[in-house]
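A protein chain is absent from this complex, but the other protein chains hold their places.
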């Protein structure tokens, strides 16, 4: 039996060349990040479901995904077999980096997964509720330091929106940007900062262990199985979702676009994909077609507005 | 290979090349000043903003440039051995060829040329022999890393011929 496993690896590795390269997925980030994992999960499921015989993942890291996006838009133009993974962070990065290539220059296919932001404080923090935190923010914005992801990213945008709704100048927030989720989490656990903000999954195990206190989540309604109010409930109208999507190359014919959309729909409906979502703790927020285009346009204009107010975009 | 190259001691006083290095350092500092001066110095709550550290580094580079001039003047720079430029050109040509051909001709051909040109830099000038060897070697490497280990290496006509 064991020998069989070994043989199957070798056979699998050797058999790969027998298929034509059906899909190439650009992960516009370094290995390990959310987009890379999304791309590699797509790869696994596409191959196991027989949607594509051979899927290759190519990492084109850099500048919040805008480098990968620019390369994809120019080099893969009209190629129906190449895809790019992206997400909400890209929307902000396109604006802050003044990227010449935007999401208008590719063919967005569907939103795949999404995650809401969570606001946490260390267990030792004096802030018991989200209201306490907002009160402190109103009193002295500089005294409330927020640890989160990169400047201009989803976390930063969410804090800006909270400040704005609370009547505080978004330029005044004391936002401390960290590169990886891990480093920010360590700063929060070590009580180096007042509060932390990131995707809920990042904090989940700490919240369950009681080392972090979850004050609020950024969803529209309460999330099932998560014991925390929404930001909306505290009277601030802030809903932020960090979604991930898949897009196809520009310049496709309608038939080609429909074929890609059909493949993605088949993938999303598959049991293997649902299984992967469960093990990875990703929410299924599949949205395609005109509904997705509309959502995208709304997100882009809202993001542009808040980034201007934070002072990151002129 | 040009024979009879003896190490030529180029110790001069003052050392011209060292003065060039000082000038390069000063230019880097100047570019940093220019670039950073255009940034909004949004420091937020820290008095050390995005412009502070580049300024400090640029000032230090200027200081090092002055120090370099001083040492150049005194002839304190170490002696240099004579450098042959021919081999340098071969290697640079190989790297440029690989860079330009990678996307068009694929990994094996582009890298095969680099292989052959590098061998040429070290005295192996029979290109009619080294180029095929390089391409075959690069192709074997491509098969191992791209097909067996799933590393994404650009494929070109040669790779598509087989896979």
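Which chain is which? They are A and B, in the order written, and residues in each are numbered from 1.
In the analysis below, a residue touches a chain if its C-beta (ideal position, glycine included) is under 8 Å from a C-beta of that chain, and two chains touch if they have at least 3 such contacts.
Please note the rule applied: contacts and distances are computed from a predicted model.
*Asks:* Out of "Pyruvate ferredoxin oxidoreductase", "Tripartite tricarboxylate transporter permease", "SGNH/GDSL hydrolase family protein" or "Membrane protein", flag the one the UniProt entry gives for the chain missing from this complex.
*Replies:* The missing chain's protein name, per its UniProt entry, is "Tripartite tricarboxylate transporter permease".
*Asks:* Contacts of chain A with the missing chain: which residues?
*Replies:* Residue positions of chain A that touch the missing chain: 2, 5-6, 8-9, 12-13, 30-33, 36-37, 40, 44, 58-63, 66-67, 70-71, 96-97, 99, 142-143, 145, 150-152, 156, 174, 176-177, 179-183, 185-187, 189-190, 192-193, 204-206, 208-209, 211, 279-281, 312.
*Asks:* In the full complex, which residues of chain B touch the absent chain?
*Replies:* 1-3, 5, 7, 17-18, 21, 25, 28, 31-32, 35-36, 39-40, 42, 44-50, 53-54, 57-58, 60-61, 64, 67-68, 71, 77-78, 80-81, 83-85, 87-88, 90-92, 94-96, 98-100, 102-103, 107, 111, 114-116, 118-124, 130, 134, 137-138, 141, 145, 149-154
Operating definition for what follows: only the chains that are shown with their structure count from here on.
*Asks:* Indicate the whole-number Å distance between the mean C-alpha point of chain A and the mean C-alpha point of chain B.
*Replies:* 37
*Asks:* Show which residues of chain B lie in contact with chain A when the two form their complex.
*Replies:* Residue positions touching the partner: 40, 42, 44-45, 147-148, 150, 152, 163.
*Asks:* Quick check on the complex: what are the chain A residues that touch chain B?
*Replies:* 13-14, 16-17, 56-59, 142, 174-175, 311
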